[in-house]
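Complex shown without one protein chain; remaining protein chains in place.
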Amino acid sequence: MIQYSWLIPTLPALAYVLITIFTKRFKNISAAISILTMASCFALAVGILFELLKMDPASRSVTFGTTWLQIAPWQANVGVLIDPLSANMLLVVTFISLLVQIYSLGYMHDDERFSTYYSYLSLFTASMLLLVVSNNYLQIFVGWELVGLCSYLLIGFWYFKPEAANAAKKAFVVNRIGDMGFLMGVVTIGMVFQTFDFAQVKDLVAQGLANHTLASGYVAGIAILLFCGAVGKSAQFPLHVWLPDAMEGPTPVSALIHAATMVAAGVFMVARTYNLFSADPLSMTVVAYIGGFTAIFAASIALAQDDIKRILAYSTLSQLGYMIMSLGVGGYTSGMFHLTTHACFKALLFLGSGSVIHALHEQDIWKMGGLSKKMKITTITFAIGTLAIAGIPPFAGFFSKDAILDAVKDSTIWHHEILYYAAVFTAFLTAFYMFRLFFVVFTGEARDHHSFDHAHESPFTMCLPLVLLAGLSICVGWLNWPGVDAYSKFVYYGDLHLEGGASNFVQLLTQSWLSIVVAVAGITLSAMFYYWRIFSAEKMAVTFRPIYLLLKNKYYFDEFYGWIVKTFLFGLATILKWFDDEVVDDGMVDGSGWVARKMGGLLSLTQTGYVQNYALVVFGAVAVIFLLVSF
Amino acid sequence: MNNIPLVHFLYLAGILFGIGMFGVLARKNAISVLMGIELMLNAVNINFLAFARYWNWNSLTGPVFVVFVITIAAAEAAVALAIIISIYRHLRTANVDDAHYLRG
Amino acid sequence: MIQVQAFLPELWLVSAAFLVIIADLFQKSTSSKTVVKGIAVLGVVGALLSLCCISGCGSCPISACCSAVAGNVPTAFGGFLKTDALSVFFKVIILLATLFTLLISFRFFKANPTPYLTEFIAVLLFSAAGASALTSAQEIITLYVALETLTISSYLLASFMKKDKASNEAGMKYLLLGAFSSALLLFGFSYLYGFTGTTVISEIGKVLATQVASPLLTLSVIMIVAGLAFKISLAPFHMWTPDVYEGAPTPVTAFLSVASKTAGFAAFVRLFWVGLSVPALQPTWIALFAVLAVISIILGNLEALPQRNIKRLMAYSSIAQAGYISTGFLAGGQLGLTAVLFYMFVYLFANMGVFLAITIVAAKTGSEQIEDYAGMWKRSPLIGIMLLVGLLSLAGVPPFAGFSGKWYLFGAAISKGYTWIALVGMIFSVVSLYYYLQVARQALISAPKDDSPIELSWVENAVLVICVLFIVTLGFWPTPIMQIAQTAATSLFN
Partner (left out) sequence: MFSVLATILVPFAVSFCLFHSVAQGPNLLPVLSTFILAPFLAALLVMIAPEKFARWISLGAASFVLGLGVKLFLCYQTAVSGFQFVEEIPWLKNLGISYILGVDGMSTLMVLLVTCVYFAGALISWNISLRRKEYFVLFSLLVSGVAGAYESLDLFFFFLFYEFAVLPMYLLVGIWGTGRKEYAAMKLTVYLLAGSAFMLVGFLAIYFTSNVHTFDIRALSDLSATGLSVSFQNTWFPLLFVGFGVISALFPFHTWSPDGYGSAPTAASMLHAGVLKSLGGYSIIRVALPLMPDGAKHWLPYLAILALINMLYAAIVALKQTDFKYVIAYSSVSHCGTILFGICTLEAAGLNGAVIQTFSHGIVAAMTFALVGTVYGKAHTRELAKLGGLSKCMPVLGALFVAAAMANVGLPGLSGFVGEFLVFLGSYQSGFRGGFSIFQALFPIGVLAIVLTAIYYLRLVQMVFFGPVKDPHLNEEVKDGSFIEILPIAFLLIVSLLVGLYPKPFVDMSNLSIAPLIDHIGGFK
């Protein structure tokens, strides 16, 4: 099965080509092609998983490839690396894409560019899988850029909406800034190790560090350069600004790309190149703190947002922050585990919100309410998702998040306690704002009766994914049921060790009382605000107005960046354009021509027309020459 | 007169040439300019004869040259007068400075 | 003894001239004078053919038949006239130029009728004879006489349009300055004679070889340079050129720009590379030429920029061209002279073609202003192409012959270490491109003011096509002419 793994990226790519060239006009065929390929990819992924499981845990890594370009001493390959990590990602990506594509059947049904939409989805999946199965730094970068393109195309899918167009541009450019670092990192690797291959680099680093030919600080430098890429792609602070705007794209896209898969690519990349990061505490610290800060920072913003999708976007940010932090503190397994669970419940949440939007054509939560009466399935599934993300046992989120907290607690990096409390507080915030969302949207009375009356449960194609994902959001966590620890035994870095190390569920609960407490606290608090209405959010907003505004305006980051770009970049551009037009062009170029013509004009004044002047010139010339020559 | 040294002739020629040149450069009347040129040519003739005498009279190179110069000068003068007359027809003057329509 | 081949072409020309005059007596002054024209053309062609009978001219373009008569170079008048390969090459250029001039003048005088066409042709032939004699003169007196034959007749030609004030003025300026500078030349000659006691150029070389430089000798050399530079209009002895070129009738301008320039260079080559290439003088006059060349290149090109009248423009361009050619001349040696010869040959076709076009256009529109060339691509594509090709060849743009010409000229200069001259030359030929393209632009890009077509006679068509083909072909494939020019150049040194 593994030897066919190269098909996984290839099939969707083919689907893309087919749809673009041939079946643009037949929407159903296009959708069919794309979904079928996706299904087969999923099947392959499952097959690969089982094949891996059959292998002996020590040697669960298969790689093969072919040369892509070659200039001595370099040889850039395109190849496949199948190991637990990539198998895990393959499953997540293929499965979520499959569901999202099914979901889109309903969601995008009336869109005139239906086929185009599916072609883009296929292209995205292809690039994402290319990234996932990559066995070298160059290929991962290639996939990296391509998913960036797809995200650009899909965010700007409704290009005629100026916001969409802007958001797309923003997403691409911001990512590009991160990628600049990534590219430099890749080039540096190529330079130092003369190869791009993961395995070889890994060995070389190990050797280099062992016999001190390679300073760990240097490796840290490379790692941080690579991390820039992750910061961009996973929308970590300070490059987080693009993700909320990316919500301009169709909701299934947000679910797939901007919640479950692409944004997780950063996390995956860090995990993939973990040996570089773990070489030096410096890089680990940077990663951990960036992640931790993003987690709490984004969560705090989410408190004050009104757009259903933006709230979810910020929660995505914060969850990604969790994963990054977890990797930073050495919680490799927990990070990846959270990635997996998060993929399920965040996709679920997004799709749920999509179904809501589909019903109401409305995104402002303050215009919703009481939907539970009309949309049973959506409500229940959404509730499950919310519980999962809030970290209530036994839902999926609980296990992964708790593992992360353990990892942070046990970690040895610089002042890990800060991170720990930040993480815990984030957990509290998460619970709070997620339930705020839930209560406001699904419970209580309808606020906008017009749209409420038209509201209806979504079609089967949309509900099916919801249900499936809801099921997963409950069960996926059980992979790491204490004592079983299936996931931890499958995906780990270095030698196997089990975080927390609880032997049974009760022990786990007792161990992680704190996270449960904060989660419950968060839920109750938001219930007091938005369900029982004991406290009034409005009053709070008024009393703490400055803070409220700060949060509502996302700490004014967009404005700040906008100002920088406008002032510096475009300022410089203005100056240089002036320089180019006036100085170089008119001054230097046309100037010289002008001078020549003027000189010609002046010189031709010597042609006075008086014959004797001419004679005089002749005489003078002879005289002067004679004098010059003889003296 | 065999004892007049060569240089005297050369001085004379030089002075004559200078005078002629002055005429060419300074006189405004086309005819006088022409005469200036004739003077210059005559200076040349003196030179030639002087040098001829200095080398040896037997080779007729110098005198022959002079003869040619004189002849050509005559031809030149003829053409010149013709042109000057025709100019005069147009401008009603033989002043060289009045013919300066071609310039720039 | 006298070998008549030595001056066969001149003989043809002169007799043609007389025949023309005689023939004219039997023609009505009103008639189109076909006979006269015929005789003139025959005379020149005959002169050209007669070159084939000159032995040892490995360089004659029609060299196929030369190879028959190998051996000694024909000489006459005790070696005063010697027609070696070099002079044959020059003669070919001059005679072709004369042929073109005749053609141009036919068109010209059709547009501006004159009762004196015969006289014009006769005088033209005389001056051509002078020019061609000049190329084979081995001795100063001969050289001088030939030169004056050329010059005095061209005075007449320049002022030929009696009714035209400009023509008269041109004539007078040309005459006064010409006479003045020939006086300088003679003064130089006289001292040269004084120092050497001989007038045979080769002898002069021998005698001077042993002498050291003295101020008077230098002065005489400078005066000779001045006198001859006037003919090839090398700055700063170029002042007459624009006025005369503008004022003189177009055929005459064409003749001056090619034939008398060529003659001037011929005189230079003989006099300086045979007579004065002696250690005492050579450094001086080579440096002198370097300076003059650069000045002419700069002045000519810059002053051409603001011009509106195309003949005046061509005048300045020809000054610059003289500068380019001089770089080859001062580099000297086989390479340099080859370059000079080749370039002169190319220059002939480019310039003559352009002047023919100018005449034709002027005959139709009565204007010599550049802006009146608008829309030639519509009125007569051939003329448009001719202007483009000819002018760009003068600018030295590939694939036209002017380019390969410049390549050799500057190559020669660089080979002697005058890289800076080459650099200046190249930079200013870019400047020249600006004004050449102005004309080309009007002719090929701008919309016509009135698009009445300009019709050409079959001869003119043929000639223009030939010019274009020649220029293009020589650009790609200069080899044959180069080899001929090379043999010609070598013939100077043995």
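For clarity, chains are labelled A, B and C in written order, and residue numbers in each chain start from 1.
In this section, a contact is a pair of C-beta atoms (placed from the backbone, for glycine too) under 8 Å apart; a residue touches a chain by one contact, two chains touch by 3 or more.
Remember, it's a predicted structure, so these values are computed and weren't measured experimentally.
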Chains shown that the absent chain touches, full complex: A, C
Sole contact to the chain not displayed, among C:Lys165, C:Lys206, C:Lys364 or C:Arg441: C:Arg441
Option touching the unshown chain, where C:Leu330, C:Leu433 or C:Ile484 are the choices: C:Leu433
Among C:Leu392, C:Val468 or C:Ile484, residue touching the chain not depicted: C:Leu392
Touching residues on chain A - with respect to the absent chain: 67-72, 74, 138, 141-142, 145-146, 149, 152-153, 156, 159-160, 162, 164-166, 168-169, 172-173, 176-177, 179-180, 183-184, 187-188, 190-191, 569-570, 572-574, 576-577, 580, 584-585, 588-589, 593
Contact set of chain C toward the excluded chain (per top definition): 335, 338, 377, 392, 397-399, 403, 406-408, 410-411, 414-415, 419, 422-423, 426-427, 429-430, 433-434, 437, 441, 444-445, 475-479, 482, 486
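As a working rule, only the chains that are shown with their structure count from here on.
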Most distant chain from chain C, judged by the mean position of its C-alpha atoms: A
Which of A-C and A-B has more C-beta pairs touching across its chains: A-C
Inter-centroid spacing, chain C versus chain B (mean Cα positions, whole Å): 27
Inter-centroid spacing, chain C versus chain A (mean Cα positions, whole Å): 78
Between chain A and chain B, centroid-to-centroid distance (C-alpha), Å: 98
Sites on chain C at which at least two other chains make contact: 172-173, 176, 180, 184, 242-243
For chain B, residues that touch 2 or more chains besides their own: 24, 33, 96, 99-104
Parts of chain A lying in touch with chain B, wherever the complex brings them together: 604-605, 607-612, 615-616, 619
Contact footprint of chain B on chain C as seen in their complex: 140-141, 144-145, 148, 152, 155-156, 159, 162, 165-166, 168-173, 175-176, 179-180, 183-184, 186-187, 189-191, 193-194, 197-199, 242-244, 246-247, 312
Touching residues on chain C, where the partner in the complex is chain A: 172-173, 176-177, 180-181, 184, 215, 218-219, 222-223, 226, 230, 236-237, 239-240, 242-243, 284, 288, 299, 302-307, 431, 434
